[in-house]
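Note that this complex is displayed minus one protein chain, with the remaining chains in position.
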Amino acid sequence: MEAAQAPEARGDELLVVNDVKKYFPITRGIIFQKQIGSVQAVDGVSFSVKKGETLGIVGESGCGKSTLARCIVKLLDTTGGGISFDGRDITKLSRTAMRPIRREMTMIFQDPYASLNPRKRVGFIIGEPLEVHNLGSSSEIKMRVQELLEVVGLNPEHYNRFPHEFSGGQRQRIGVARALAVNPKLIVCDEPVSALDVSVQAQILNLLKDLQDDFGLTYIFIAHDLNVVRHISDRVLVMYLGKVVEIASRDLLYAEPKHPYTGALLSAVPIANPALGRKREPIVLEGDVPSPVNPPSACHFHPRCPRFVQGHCDVEEPPLYPFGNGHVAACHYPLERWPMSADEIRRASSPVQSPSSQSREELPA
Amino acid sequence: MHRRLWLSAAMLVVGASLLVAASFASAGTANHALKQGGIWKYGTEGASVQVDPQLAYITTAWWLEYATAAKLYNYPDKAGPVGTKLVPEVASKFTVSRNGKVYTFTLRKGFKFSDGAAVSAKNFKYAIDRVANKDLASPGAQFITDPSGTNIVGAKKVNDGQAQHVSGVVVKGNKLIIHLTKADGTFMAKITMPFFQATSTKLPLDKEVVTVNGSNLPSAGPYFYSRNDVNQLTSIRKNTHYSKGPGRTRPHNLAGLDVFWNQTEQTLFNQTQANQIDEDNTLPPDQVQGVANQYGKNKTRFWAKSQNCTGYLPLNMSNSLFKGNTNLRKAINYAVNRGPYVGQAGPFAGDVWTHIFNPAVPGWRNVTIYKRNLTTAKKLAKGHLKSGKITVYYRSSGTINPAQAQIVRQDLINLGFQAGNITMKGFSGGNIYTAMGVKGNDADMGVSMGWCSDYPDPYDWINILLYGPSIQADNNVNYSYMNIPKWNKKMASAAKLVGPRRLKVYSQMDIDIMKQVAPMAVTRTYNTRYLFSNRVNPKSLVFQGIYSDFSIGAMALK
Amino acid sequence: MFRYLIRRILWAVLLFIVITFVTFVIFFMGPNDPARAQCGGDQAQPACLKLVTEHYGLDKPIYVQYWRFFKRLVFQQNLGHSYATGQSINQAIGKAAPVTASLVFGGAILWMIMGLLIGVYSALKPRSLLDRTAMVFVLIGISAHPVWIGLIFEYLFGVKLKWTPIANYANFFGAPKDSGLPGGPWQWFYHMILPWCTFAILFAALYARMIRANVMETLNEDFVRTARAKGAPERRVLFSHVLRNALLPVVTMLGMDIGVALGGAIFTETVYQLPGLGRSLIIGVQSNDFATVQGVVVFATIAILLFNLIVDVLYAWIDPRIRLT
Partner (left out) sequence: MARREQEIVVSTGAGGLGAAVAAETGGALGEVEAIRARGYWELIWRRFRRDKVAIGSGAFIILLILIAFAGAPIAKHYVGHGPNDLFLTAPAVNLAGLPANPWTHVTNEATGKKNVLVLGAANRLGQDEFLRLIYGARISLEVAGLSTLGVMIIGVLLGATAGYFRGWVDTIISRLTEVTMAFPLLIFVISLAATVGPQLDKITLGIFPKGVLTLVVIFSLFGWFYPARIMRAQVLSIREKEYVEAARMIGASNTRIIRSHVLPHLVAPIIVYSTLTVASYVLLEAGLSFLGVGIKFEPSWGNLLSSGPDFYTTRPLLMVWPGLAVLLTTLAFNLLGDGLRDAFDPRASNM
C-alpha cells in the first residue's frame, strides 16, 4: 500500500483525513490462511473537519461510512492514507500512544441496545472512560456521572440502574453521556438515531445540538437519512462504495447536487411539502449496490448512472472537480440542473450495464 | 523353561515319563455304550490359544492338541495311573542304540491326515524342523536344544538360523532315526509332547498357522482343527480318515467340539444352565455352592477336579525386609487369612494349605504347619518390621486376584504395617512372574502366585523353587531368592536319592523348610470346577491326569 | 466443489497422520514392552528379545519407528500381527468391524425411529401426558448408564424371561457350515435385538429431545402458519413443511454422532460379548497386546475420518453455502 502521507493541518481544522483506505482481506486456507482478495470498504477518502462544525456523512448501507468512522477513531487500523487529529498524525500511533487522544475523540454508536453492556450499571458505563483515564477518585467519578446524567436529560438517581430498564432514547442518552464524559473535542456519531423512533430521533438530535453549543463540540455525523443529516450538519459528504463522490455545505448540496448519485439520493427523500413533492419525479436506481470486493471500474457508480458515458466513465476515474464555495464532486458529467431533466430521468430508468459490473461474489459470512 | 500356574500343565509330560517310561500300558478298549456324534460346546472366559501344533503350549491348547495329534507314542484316554503310561501310537516300536544316542522308530501304516494324506516318517521330521525353526520361534525348541538335557544333533544350528533341516533326524523308509548329542533318559517323554506330533507339510515351515478355515491345518489324530477364529471360535471335527487299526484305538465319540473364547463368567454360566453350552469351567464363584447342592459333586453336572498345583506368597529373601528375618517370615505365615483368600474363588476352589507339597506331589504329608494366629504373628513380628515399609506385587486382572491382594494387605496391616507404608503394585496377566523373576526387583512379596507340577517328582518343587545356586539375572523361578548354603547342600544330596528314601527325605525337607526358613507363605491347593449341560453323558467324563482335563476323545453326549 | 473436496481430503490426511503419531508416541511411552510381548510375555528369551528388537527396530528413535509403521500401514495396508495371538490384525479387524457396524448402524436406525416417533408426537401434543412420559424417558435415557441398562436388560429379558439370547453374535450371512454357531439374518436380528436397544437408548433420548425442540420451533415459523392459512391439510403441513425443515439439522447431527457412537459401542459389546472392535480393544488392553490396541485405534480413526469426510461432502452437495466457509 502507499505510504501514509502526514496530512497538513491548517489553523482551524481539527481533523484532516487524507486518502484513507481500508481493505478487509478475504482469506482461505486449510491450516494457514492466504489472502485471495479484499473488500475495499474505504478506498481513498480525503476530507477535513473544522473546529466546531458538524460534518454529515451520507450513503447507502454498505458504502463504508461506518468503516470510515471506525478508522477515524482508530477502532480499525487503516490500510493506507493518513489521519491527523488536532495537528497530530494518529495513523501510526500505538495503543498506548493513542490513549491520551482517546480523551479528545469519542464516538456514539448506532445501536443503543448493543452498545451498552447489559451486565453493567449505568454508573459504570458512563464512568468507565473516566476510570480508564484515571480522571478522579471513585466518588469524584460518581459525582461527574450524575452531573453527566443530568446534562443528557436523565435522572441522576438512575446511576445504579441497568440499561435494560431504559427505553431506546434514554439509552442513547447514556451513550451520549459516555461520549461526553472525558470532555472530548470531537465526537464521531455513527448513525446515532437510526435505531430510534422518529420522535425520539428528534430528541437526541436536539440534545446533540445543544451539547455542541454548550461544550463547543465538533461532530462527524454519519447517517443514511438525508433529512437527519440536513437537520444537524454544516457540511455534508456523500460516499459511494468506499469513495467520496461529493462534498458541499449543507445548503449547496441540497439545493444544487452535482453528482448524479447525490441527485438520486435526494430525489428519493420524501418531501413534506406536497406541492413540491408532486412536481418532482423520483429517480429509481436500478440494481443493488455492487460488491466492494470487485467494484466497477473507474467511476464506481457508472453501472447505475443516468449520465453514464461509455468509454469515459468506465475507463477514467473522475477526480473531485471543484464547483466553487468548497463544493466538490467526483463526476465527469455532473448534473447541470436540479431537479434533473426528463431526458436524464429516462436514461436513469434504462441504465447501461458495463461488463465490469457483472462479477458478483458473495461476501464471506 | 518356565512353568507357571497359568501355564500349568505345559511340561507335565517330561517328568511323568522319567518315572514311568519303562512301563507301557496296554491299549484300552473303547466304551461302545456311548452315543456317537454331536457337537460339544465349550465356553471359556479365557482368551484363545494358539493352534499351530508347534506353537501350542498352554494347558487349554494341549488339551485340544491331545485330541487332534497323532504322536509316535502317546498317553491313553484313561483316568488315573493308567493314563500316565506311554503306549505306542504311530510308531509300533522303537530301539535305542547302545550308547543311548540314537533312537530308531518303526512307523505303522494306516494313519492318515484329515485331508487324506498318509502319515509317514517325513511328517515327524517336518515337526522337528518346524520346532527348531528360528523364525517360527516355537517354545518347543528349548526341549531339543538343551545342552544339558535333550539335544538333537543339528537342532541348535537350525534354531540359530544357519540351516533349514535338523541334520540329526533321518528318514529311512518307514523308519525315523533321531540322533542325540548325548544320552538322555527323558527323551521319550519329550518326543511325546504335542510339538512333535505328525505334522502335515501343508503347514508353512516358518510361519504360524493362526486362522484355520476348513483344511489348512490337517492333523492325524482322531480330530482335526476345522476352524480357528482368534478370540471367537475354535472348532475341532472328527478326522474321517482315522479308521480303526493298529495304534488307532483312541475313542472319538463326538462329531466335534466348539470352543467359544472370551465369554464372561455369568453369561457362560447362564447359558450352560440353559443347556446352550455343554461345558463351562469358569464358574461364577457365587454360583458354585448352588450347583453343588443341586447336582452333587462329581456325579452328574457339577465336577471339581484337583490340579497338581500349590498357591503361595513368595517372600523375597534378598531384599532388606525379609533378609535374615525369619521371625517376620513366620509371622506372615501366621497372619495370612487363608480361608477367605481361598474363598474368593468360591466353594470347591481348593483347600487351605500351609506347606509346599500338595496331595498330588509324591511324598506329600497331610499336616498343618501354620494355623492363623494374629497374637503369635504380632509377637513374632514385633521389632522385626525393619523400616516398616513393604512392597507387594499383585495380579490386577480379574476380580479374584485383586481381592486376594486386599486380604493380604489387610493381614499386613493387622501385623503392624502402616497402611501408608504398604506399596501395592499391580501386574496384568502373567506379568507378575516376569517381574518377580528379575533378580533385584523391589518386591518384598507377591500375591496370587502359584506353581504347578511339571512331573510328579519332589525335585520339581524343592530344588526348582528354592535352590540358591540356580538364581540368575532374570527369568528366575526361585521368587523367594532363597539361597542358604546349608539347605542348598541338602537339596543337592536329596536330588541324588532314588526310591522311597528320596520321597522320605524330600517330604521331611518340605516341612523343615516351611518350619525353619519359611521362604514363602503357602496358601492353597487348586481345583477346577466344571458345570456340564444336561446333554453331557457323565459316564464319558474321563479325567486325563497328564493333561489335567477331561479327555475330548472320551467325551460323549447323551 | 472440487476444491472443497481436495481441501477436506488433505485435512483428513493430516489429521490421520497426527492421530496415528500421537497414538504411536503414547503407546511407545507406555509401560508396554512390545519386544517382550512379541516373545510370549514372561517366557521371553533374551535371544528372542534381541531378535525382535532388531527386527522391529525398537532400539531406533521413535520417528524412525513411526515412519516404518506408517510406511507399512500406507503402502501395504498392514497393521501387523497381534503380540498375544499372532493373528494378523487386519484379519482380526476384518472380523470385528462388521459386528460393530451391525451394532452401530442397526442402533442408529433404531434410535432414529424411536427419536422421530417420540420427538414428533411430543412436539405435536406438548404438555400432554404422552409428552410428559416421553420427557421422563428422555431424562432417564440420558442419565442411566448404558452398562447398567445392558445388565438389567440381559437379566430381565435373557435370564428371567428367556425371550432373547443372553449374549453372543450371529453372523448375518449365515454361520460357517457345521460350526455349531447360530447364523443367518433371523438369528442375527434375534441376537442383536437387546444390544441395539441398549445401545440406542441414550441417543434415542437425545434425538427425541432434539427433534421435539426442532419440530416445535418449526411449527412456529411463518411459512407453517402461511401453509395453514392457505388451508393445506394438516398432514401435508406436517410432512412437507414441518418435518422437512426440522429434520435437516438432525441428519447432520446423525452423521457426526455415528463417529461418537463407535466409541460408545465398547460398553454394549462388553456387556453382550459381541466380538466387535470395542471388545477387541478391551481384550487387547487386558492382555497388554499393544499391537491390537493400536490397530483398533488406527482403524477407528480411519473409519471416523472417512465417515466425517463423506458427511461433509454430502452436506456440501446438499447445501452449497457450506463450501465457501
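As written, the chain order gives the labels A, B and C, with residue 1 at the start of each chain.
Just so it is clear, contacts are C-beta pairs under 8 Å (C-beta built on N, C-alpha and C of every residue); 3 or more make two chains touch, one makes a residue touch a chain.
Predicted, not measured: the structure shown is a model, and the values here were computed from it.
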item	value
Chains in view that touch the one left out, judged over the entire complex	A, B, C
Sole residue of A:Lys185, A:Arg230, A:His259 or A:His300 that reaches the chain not shown, by the stated touch rule	A:Arg230
Per the touch definition above, residue among A:Leu207, A:Val238 or A:Leu253 touching the missing chain	A:Leu207
Contact with the hidden chain (one of C:Val74, C:Leu139, C:Val251 or C:Leu314)	C:Leu139
Missing-chain contacts mapped onto chain B	264-266, 270, 284-290, 337, 339-340, 343-347, 396-397, 399, 402-403, 406-407, 410, 414, 424, 426
Residues in chain C touching the chain absent from view	11, 15, 18-19, 22-23, 26-27, 29-32, 139-140, 142-148, 151-152, 155, 159, 209-210, 212-214, 216-217, 259-260, 262-264, 266-267, 270, 278, 281-282, 285-286, 290, 293, 296-297, 300-301, 304-305, 308
Where the missing chain touches chain A, by residue	24, 31-33, 39, 41, 61-62, 66-67, 70, 73, 75, 95, 98-99, 102-103, 106-107, 109-111, 114-121, 124-125, 128-129, 132-133, 153-155, 157-158, 160-162, 165-167, 169-170, 173, 175, 178, 182, 191, 194-203, 205-207, 224-225, 227-228, 230-231, 269-272, 292, 363-365
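Note that only the chains that are shown with their structure count from here on.
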item	value
Identity of the most central chain, Cα criterion	C
Geometric centre distance via CA averages, chain C-chain B, whole Å	40
Interchain centroid distance [CA atoms averaged], chain A/chain C, Å	55
Interface residues, chain C side, partner chain B - complex	36, 39-45, 48, 82, 84-88, 91-92, 95, 154, 158-159, 162, 165-168, 176, 178-181, 273, 275, 279-280, 283, 286-288
Residue ranges of chain B in contact with chain C within the complex	2, 4, 39, 41, 47-48, 50, 55, 137, 139, 142, 208, 210-211, 213, 226-227, 229-233, 235, 237, 256, 258, 260, 262-264, 267, 270-271, 274, 276, 397, 428-431, 433-434, 437
